[in-house]
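One protein chain is absent from this view; the other protein chains keep their places.
The block that comes next holds chain A.
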Amino acid sequence: MDLKYPARKLSRSVLTMGNVGLQLLWYFLHILLSIWHSILAIRCFIESCFITCGVLEKYKSLNIAKLRYLAIVIESEDAHQTSKVVKLLQWLDSIGVKNVCLYDMNGVLKKSKEAIFGKLKNAKPIEEVNEAVTLHVPEHMTLEFVSYADGKEAMVKAANFIFVENLKRQNFGGEIDGQVISEPLLNEALKVVGCKGPEPDLLLVYGPVRSHLGFPAWRIRYTEIVHMGSLNFLRYGSLIKAIYDFTKVHQNYGT
């Protein structure tokens, strides 16, 4: 009697059951994760309500001086909601955060620039501000609009600028030497190609996932990156909490 066929059939059944079991385990783990995220979301919502109502004392006074430049990354699909962006900026203005950089990958916010400036009473674009924005607290808001093109592509433009300037300096003659590129030189080149803004102290991400989505890499070396959730669930209390938590951070800068 051939026993191999039933044995093979049995092992196949066991394997299939095993795979089904593993798939169920995978779904179970993700259900657990979703429950955890829901609990966190509810907790954030309740905390935000308490903060907005002024119940939590510690959030009533913020040491804004530490936050000299704030960057906000917004998911491009949500960035079309100009009214929400304006609401966020108005909240920041009321808190005392005057220097803000708005980023979305596809440049939707850049296209909505005029609409945004139209709705804000005292905001100026960074191109019109001559002095370094982080050195003082102005009366007006300074807004910078940035997209993916101002990241890696701008760095390439800066590299080309440096290269051509080096050739010009060597007067296009004789033996051309390579270029030693220092940080200050690259910073100057980035300004020439239109990347004027400083490094933000804090970067708030309004999107489904905590990722900076291509915010200019050169500018976020020591920037605190905080995930705020979708712009659709914009809450004043959460904003206050994020800024408050930032003011309590101590950085060693590697020491």
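Following the convention adopted for this analysis, a residue touches a chain if its C-beta (ideal position, glycine included) is under 8 Å from a C-beta of that chain, and two chains touch if they have at least 3 such contacts; residues count from 1.
Methods note: contacts and distances are computed from a predicted model.
The chain not displayed here is annotated in its UniProt record as "Alkyl transferase", chosen from "Alkyl transferase", "Similar to Centromere protein S acc. no. Q9D084", "Transcription initiation factor IIA subunit 2" or "Clathrin associated protein complex medium subunit".
Of the candidate positions A:Thr82, A:Asn106 or A:Thr247, contact with the unshown chain belongs to A:Asn106.
Where chain A meets the chain that is not shown, the touching residues are 21-23, 25-26, 29-30, 33, 37, 105-106, 148, 151-153, 155-168, 172-173, 175-183, 186, 192-193, 208-214, 217-218, 220-226, 249, 251, 253-255.
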